[in-house]
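With one protein chain removed, the remaining protein chains of the complex are shown where they sit.
For reference, chains read A and B in written order, and residue numbers begin at 1 within each chain.
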Amino acid sequence: MDWGLILDLTLKAFLGLDAVYYIVAALGMNVQFGYAGLLNFGQAAFMAAGAYGLGMAVNYFEYSWWLGLVVGGVYAAVLALIVGVPTLRLRADYLAIVTIAMAEMIRLIVRSVTHKDKFGGTDGLKGFADGFQDLNPFAQGKVYGIGPFQASNTAVTVLLLVIYGLISLGIGYAIARKRKAAKLVPTTLIAGAITYGITLLITSRVKYLGSELWVLIVGWVLVGIFSVFVYMLMRSPWGRVIKGIREDEDAVRSLGKNVFGYKMSALIIGAVLGMFSGVLFALKNSNVQPDNYSRAVTFYIMTALVLGGLATVTGSIVGPMLFWALLAFTDVFLSELSDAQGRVEIFGIELLKDSSARGQFRLGMVGIGLILLMVFRPQGIFGNRKEMALDGR
Amino acid sequence: MDAELSEYARAAKAALSGVSPEPGVSKPDPILMADSVRRRFGGLVAVDVEHVEVQRGSITALIGPNGAGKTTLFNLLTGFDEPDSGTWNFDGQPLDKVVAHKTAKMGMVRTFQLTKSLTKMSVIENMKLGATGQRGERWWNGLLPFTWRSEEKAIEARAEELLGRFKLTHMRDEYAGTLSGGQRKLLEMSRALMTNPKLVMLDEPMAGVNPALKQSLNQHIKGLRDEGMTVLFVEHDMDMVHDISDWVIVMAEGQIIAEGTPDQISSNPAVIDAYLGAHQGKSLMEDL
Partner (left out) sequence: MTFRIRHLAALVLALIATFGMFLASPASADAPANRAPRAATCDGPGIRAQVNDQANGEKKPIEGVKITVNDASGAEVVTGNTDATGRVLLCVPEKATYTVTLDESTLKDGQALDGEATVTIDGAKFTTNTRTINFFTGAAVRETDGYWTLLVKAIVNGFRLGIVIAICSVGLSLIFGTTGLTNFAHGELVTFGGIVAHLLSVSWGINFILAAVITVFLGGMFGVGLDAGLWSPLRKRGVGLVSQMVVSVGLGIFLINLYLMRFGGSTKRFQAYNQQTAMKWGPIEITARDLTTTIISLAVLIGVALLLQKSRLGKATRAVSDNVDLASSTGIDSAKIIRIVWFLGAALAALGGIVRGLDEGVRADMGGSLLFLMFAGITLGGLGSAYGALVGGFVIGMFVEVSTIGIPWFPDLPFLGWIKNGVPTELKNVPALAALILILMIRPQGILGRKERVG
């Protein structure tokens, strides 16, 4: 069994593009579900809005790709309005039902033969990412390590060391704040140094293709921007109202807040984040395929979010990273196991030879994981246990 | 006895002294006025109020047996429920069809029978939520802290002052969910005051509050009147009603059956009748 390979692929997934687009979508769902208590089961539709907005703008209307972002954003916001207007005055389950139905409706339309000329049917759209890849400073086919000491010249090494250092310092500061450390500066430095070490170890093992790396960098920058965005929002009086609505919307209404309006803006903000996630996903694959936006995607993102912890920004970042790392780990581990042992059977099925059975097994475990998390650790990894304990009124 | 009364209390009692004790009677200076407000649930008439007025600057109690429609009337007046018919106005402005959050902005704030403290938020956050018209409550301003910092400081100062008045300062940073039932009632009342209301509507402020705290709650409610606010409250505790209210309105089976000063009410045969006669199997209505 090649533990090095298992580790490498797990770490690659931990930092990889799947995690990145999940994070952006999870941040959106966190605004909706974690903070405002709005159960959006149609995040896939907003992701599709972004992806198809981009693809259609380039392929069908022949605009440039950045205009596609605007198109996708407007489209996602309008969709959110359409589902929000009838449901946000009603109980929580109506929104869930309508969003899941809308996502399905949109998937059916974009994959239909009837509208193949616009959406490309089940094949979807491709070729729209060329404009984006033209800006790629890396050679598309070449493999790059992201560790500072794998870089070909000193300037890059220094740059990477500085960037990772700053990020580590930021994480250290966040940890120190969270722990309410008495001595902020030393705690920050110690936590930052540990993070720095881990970061350097992790990055030294991970390699990406040039085409991937470009999307990855853009993705992580977006994650940074959106994380700050959500963090700022939730610390503001706006966030206070939103959290109040999650607790008891009648109480908030009795204090003179337009609850409907607040819920609508939370829904739209989440939807626009979902749209950016869809764009990243489309750029990652260089194509848009309708069946990538099924309701299962929404559910997996929800799982990743709950894993990290609802109503925390850290949770929506680390949750998806761990989610994908776990998926990658089990996949590689099981297939390595088959090489080592010949066969592994679960429920009478050979998991290892058959990669689709392996996938189904892993996703089945995702389902179990979601149940167990919701029941036994609803606060996830980073949520506040004390806060969650107050739930049973 | 009269010597203990504040200036405001004397004024309220004086204004109401000339009012004849009959259902739907008009008052010299009403802040709230409702006409033919009706609400049915299925076949059941929950509220059927011909006419009612609440005197400005007074403490008015709304009493009645379980299922009389008191809470439903509260819900209707504050926009939390829609009546089948009826009009009402607050401070001269028509209020029918006005949604709940707007009535609160107009200066009519309510509390709930089952306290609605936002359990996973700290006490101070609960309080700050009460302030109306905050600039930082628009999301784009939320992103720009400099637009709301100073406002937030002022709100916090006011919240802390109110917490001090209601003796909750020591719980400032605790989750509201950790408060006792009585403390939650206090929190909800002080949070309501953050909206700077003209009329405070309290739905059973004494329910679940321990006797020791009741006395201070009484004082707080009287204090509201002495700051020029009007108080309308639903209560079952007759001692408290007698103690603090200037005027009492009695409901039974959705209708107003009697009005008067506490003394007049306690000797009113219709009221006694309603309390003794209306206890058969209608306890469900209290929840509606």
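Just so we're on the same page, a contact is a pair of C-beta atoms (placed from the backbone, for glycine too) under 8 Å apart; a residue touches a chain by one contact, two chains touch by 3 or more.
Only a predicted model underlies this, so the values are computations on that prediction, with no experimental measurement involved.
Decide which residue listed in A:9, A:27 or A:100 touches the omitted chain of the complex.
A:100
Of A:200, A:217 or A:363, which sits in contact with the chain we cannot see?
The missing chain is touched by A:363.
Of A:17, A:302 or A:322, which sits in contact with the chain we cannot see?
Going through A:17, A:302 or A:322 one by one, A:302 is the residue touching the chain not shown.
Among A:5, A:85 or A:198, which residue is in touch with the absent chain?
A:85
Could you list which residues of chain A touch the chain missing from the display?
Counting only chain A, the missing chain is touched by 37, 39, 41, 82-83, 85-87, 89-94, 96-98, 100-102, 104-105, 108-109, 112-114, 123, 296, 299-300, 302-303, 306, 347-349, 356-357, 360-361, 363-364, 366-371, 374-375, 378, 391-392.
Following the convention adopted for this analysis, only the chains that are shown with their structure count from here on.
From the C-alpha centre of chain A to that of chain B, how far is it in Å?
46
Show me the residue ranges of chain B that touch chain A in the complex, using the header's touch definition.
78, 80, 100-102, 104-105, 109-112, 116-121, 125-126, 128-130, 132, 134-139, 141-143, 145, 148, 152, 175, 177-178, 188, 191-192, 194-195
Taking the complex as given, what residues does chain A use to touch chain B?
On the chain A side, the touching residues are 229, 232-233, 236-241, 243-244, 246-248, 250-259, 265, 269, 386-387, 390-391, 393.
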